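One protein chain is absent from this view; the other protein chains keep their places.
Right after this comes chain A.
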Amino acid sequence: MSRRSTSGSYVSGPNSALTEFLREKGIDASSIQALSHARARARNAAAAERRAQLAQQTAEAELEEGADENEEVGESSAAAGSRRRQNRKSTKDEDDDEQMLDIEYLEEEEEEEEVVKPRRGRASRATTEINLKVGGKRKRKSTTVKDTESEFEEEEEDEYVEEEVVTTRATRARKPTKAELKKKKAEEERRRGEDDLADELPRPQPGQIAFCASCQNRFTVTAYSRASEDGEGLLCHPCGKKDAPVEKAARKRKQTTRTNKKSNARAILDGDTSNVKSLQEICINTLAKYIDDVESLGYIGSHNVDKMSQIICKNRRLSNDTIKLFFEPAEHVLRFYDCSKISSDGLREIGALVPTLRRLHLNWCGLMKDECLDYYGTQLRQLTSLELYGAFNVTEESYIRFFQNVGSRLTEFGVSDTSRFTVNAVEALVDNCPELEVLRLRTLTHLDDECVRLLTGLPNLKVLEITNPQESITDGAIIDALNSFGSGLSELILEGCSDLTDETLHAIHSSCGRLDVLNLSGIDLITNNGISHLFTEWTQNYGLRELSLGRCVGLQSSSFARVIDHSGRTLEKLSINSCKDVKKDAWDFLQEFRLPLLEALDVSFVRSVDDSVIESILKVAPELKWLRVWGCNKITEACALKEGMVLIGREADILA
C-alpha cells in the first residue's frame, strides 16, 4: 500500500456522504474554480467597460463645455435643494411608514436619474461644487434607508463624497440588500418587544410576596415559581406542582427511549438477536462474571467451553489463572482468542497438561517465546492444526524446528503479524509438511513473490489465505501457485493484495473449478471487465458460497449482474462493501433472480441502496439474516424489515 501512495496520487475507497452528493450532482473542485474565474472575469470586464464609458463621457463634457451650462446647473441645483429639504424631514426618529416612503422615493429618484445622467455628465466637470452637493445629498438618502444614520454621520458622508464620481455612483446605485432589510426588521421587532415588556409588570423577584394566579393565595416567590398558563402571573408551589409529574415523566420517557436505542444498537453490533437468551447463555455470562472464583469447569460440554473462552476473552479476563480451567486432559481442541496476558510459561503448560490436543488456536500470543513453540513441537504428538496469531517474538529458527518436528502430520497452519516469518520458514514448511491443506498467512512483513512461488510445492492445499502482505505480491506468483494447486482449492482469500490485476482473475477462471469461498477485498486494480470475465461462462465452477468484493471499486452494475447470474443460487455470504458504482439498474436486475441461500449481505457505502432496494432484496432473499448497511444514508426507519433479520449500521438506529 505504501508503494501505491508513493507511486501516484491514486486515492480510492468509500467517501463521505457530502462528497458523494457533490459527485452525484456533478460538482467538483475544478468546475467550482472555473465558475469563480468566469465570474471574476465578467466583473473585471464590466468594470473596464464602465471606466471606458466614463472616460468617454468626460471627454464629451470637456468638448461641449459651453452655452447652456448655466441654465443646466441652475436647474439641477434647484432640484437638489428641494430634495435636500425633503430629505431633512426624514431623520432617524421617524417611523417605518416614512422610511418606506423614502425607499420608494429613492427608487423614483433613481429612475429619474437615468434620464438626468447625460446632462449631469456634461455639467460635472464645470461645476464641481454643486455636483458634490448633489452627490452628498444622494449619499445621505441611501444612508437613510439603512436606518443607521446620525447627524454626525451625515456630515462625515458629505466630506467622504469628495471622491471620484465612479465611487459615488456605485454607492448610490446600491439598493438595500435582503440581509440589510432583514436586520432592520429584526431590530424593529426587538424594539417593539422591549416596549411590550415595559408595559407588562416585571417578574417578581425571588423572596417577594405574590398572589397565585390560580388559587389566589399569598405565597413567597422563589426562583422555581412557575408562570401560569396564560402568562398573567405566577403560580404558588402547590399549584405549580400539579403539572410537574407530567413533565417529569415525559422527560424520563425521552431519556429511556434514548438509552434503549443506544443499548439496542449495541446489542445489534454484538449480534444479540433475540431478547430472551437461552439458559446456557445466561449461565455462561454469570460464570464469566465470576470466573476468578471458579475452581474447575467440570463437564459443561465442549461447545460451552469454547463459548466460555470466547466470552472471557472478549472481556479480556483470560489470565494465567483462568486459562487453567480449560485444561482438560483429554481435550482435542483448544481455542483462546486473546492470550495477550498469558506468559510464555503459561502457554507452555498447554503442551504439558493437554498432550492429546489436535487443534490449537491462539490469538494475540505476543508473549510466546521460542522454547514454547519448541515444546509444542516435541510434546503435542497428535497436533495437526496450529494457528498462532500475533506471536511476534518467536524466531524463524523456532518455526523451522517446529516444522521439522511435526513433519507431514501438520495439515493446517496459520500465522500472522510477525516480521520473523520469512522465505526460509516458508521453505521449511513446504519441505516438511507436504500434507498441508490449510495455510493462512496474515499481515506478514516479509511475504513476497518468492514465498508465494514456493507454495507451488504444496499440492494438497485446499485453503489459501494471503491477507494484507506488506510486500508486493504480483500476478505472476499467484498465477504460478494457482496453476499448481488451483484445481483443488476450495477457499481463496487474497484480501488486500493490492497489486493484483485482472490477470489473476483470468487464472482463477481457468483453474479454480472447486472454489467455494473467494475473497478479493481491497484489490482495487481489478476492473469491471475482469470481474465480468471471471463470472461469465465459468462452467467448471458450480457457484460460490461466499464472495467478498469489498472495495473492489471497479465493480459496476454489469459485472454485479454477472456475479448474481453465476453464483446467485449458491451464495450464502456476499459483500460488495464500498462498490460505489453498483447503481439502481443492478438492483432492478436482481428482481428477476432469487438468492435462496443468502444469509449475510454487506452493502455498506453503496449509496444507491435505499428503502425500496432493501425491501426488494428481502423479497428475493428469503433466508437473509444479516444485512450491513453502514453509510447507506438513504435508508430510513420506515424501511419495512422482516422478523428475525438484523440490520446493522442504519443511521436512524444510531443517531438518537
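For this structure, a couple of remarks:
Heads up, the rule we're going with is that a contact is a pair of C-beta atoms (placed from the backbone, for glycine too) under 8 Å apart; a residue touches a chain by one contact, two chains touch by 3 or more; residues count from 1.
We take it that contacts and distances are computed from a predicted model.
Per its UniProt entry, the chain excluded from the display bears the name "Elongin-C", taken from "Acyl carrier protein", "Elongin-C", "DNA replication complex GINS protein PSF2" or "Phosphatidylinositol N-acetylglucosaminyltransferase subunit C".
The chain not shown here is touched by just one of A:235, A:284 or A:433, and that residue is A:284. When the whole complex is considered, the residue among A:221, A:300, A:353 or A:618 that touches the unshown chain is A:300.
Note on the undisplayed chain: of the listed residues A:208, A:260 or A:419, the one touching it is A:260.
By the touch definition given at the top, chain A reaches the unshown chain through residues 260, 274-280, 282-284, 286-287, 289-290, 293-294, 297-301, 304.
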